[in-house]
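Here is the structure we will look at, set down as structure tokens.
Only a single protein chain was left out; the remaining protein chains are all shown in position.
Right after this comes chain A.
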Amino acid sequence: MSGGPMAIVKPEMKSYIWLQTADGSIQQVEQEVAMYCPVICREVAQNSTGSSKNNAVVLPERVNAAVLGLILDFCRFHQVTGRSNKERKIFDEKYIRLDTQKLCELASAADSLQLKPVVDLTSRALARVIEGKTPEEIRETFHLPDDLTEEEKLEPLRNMTDDPRIRLLNRLYAKKRKELNERKKLKNVEVEEQQRVDERSVDDLLSFINGGDGDSKGVRETKNKKKTRGRKEQARNNSPNNEAGNCNKESSCLASGCLNGDISDVSSPSRNSKLQNSASATFPSKLDFDDFDMDDELDPVMQEKIDREVEDFARRLNCDWPEILSLAPERRLGPISMNGNGSLKRCTAGVDRG
């Protein structure tokens, strides 16, 4: 029959409706089953489609052949009137036992076909999949990007690791940045700063930093502190990934609180000072630094030099550099490439050059 009126139903014959799925395949389905879907029902009733292969009901894009099969399974079962509630419930419980991917496809397809019972079933099932999971786990399950910025993340803070080496590093970076900014402000184009060599060993430094835990009275307002205070108004928390960053805040405060304001003299952290005292724009966490634009004009050569020095310093500290830096989340990667291992590059460049 050509298009026009629907196929005439003869009592002894079943009548079929032709459906075309998004992938182009066309199939015929028992009428009473297909009509269980509101969208199909409407199409057939209003537009008289579905009566022949050439005039198949074109299903919405989200319905491919495979998921149509699932949908029709549901319709085929439930359109039978005699069934008890218990039977239907049992069917539903089995029906919904699908993997997450399938559940999503089914939910999506059912929604486009306006098949509410299936939307409800799949939605509940997906909610159960989500329940109890952490954001990371949810991301993994659903293959979603990790694209939230710090500002948008309001995660509760995790307990921090009190690694003194991290604290030291963070402090040193902070110092370097500060110095760079100050120099820039003076419009000083000098590339190399005079080295202030600190002869102390790392251990000495660490014990100096870690000594004195609350008895110090001297308060030195570092630039970092000012910045972090400005942060208060922003609904921002440290990402649990960003433990390095957390340590930074603590360390900058420790710096001011514990060291009786003498830290400015300990500008160059390393002993035999391969590290220049030029500020490092490269730092795992950007949380404490307000003006990310600050280092926009940083000379790439300088940047590389600094990064190398930092890497060297890290080696001298004998710490597991990639491990520590991998605590910082992957952020937008800066344009600066680096020698050194990949993780260093990722973290140091990622602070928006701030």
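Rule of thumb we're sticking to: a residue touches a chain if its C-beta (ideal position, glycine included) is under 8 Å from a C-beta of that chain, and two chains touch if they have at least 3 such contacts; residues count from 1.
In the analysis below, contacts and distances are computed from a predicted model.
Peer 1: What does the UniProt entry say the missing chain is called, choosing from "Histidine-containing phosphotransfer protein", "Protein transport inhibitor response 1", "Small ribosomal subunit protein uS5" or "Transmembrane protein 9B"?
Peer 2: Of the names offered in "Histidine-containing phosphotransfer protein", "Protein transport inhibitor response 1", "Small ribosomal subunit protein uS5" or "Transmembrane protein 9B", the one UniProt assigns to the missing chain is "Protein transport inhibitor response 1".
Peer 1: Among A:Y16, A:F91 or A:F142, choose the residue that contacts the chain missing from this document, as touch is defined above.
Peer 2: In the full complex, the listed residue that touches the missing chain is A:F142.
Peer 1: Tell me, which residues in chain A touch the chain that this view leaves out?
Peer 2: For chain A, the residues touching the absent chain are 62, 104, 107-108, 111-112, 119-120, 123-124, 126-128, 130-135, 138-139, 142-148, 152-160, 162, 213-214, 216-219, 221, 225, 228-229, 231-237, 246, 249-250, 253-254, 256-257.
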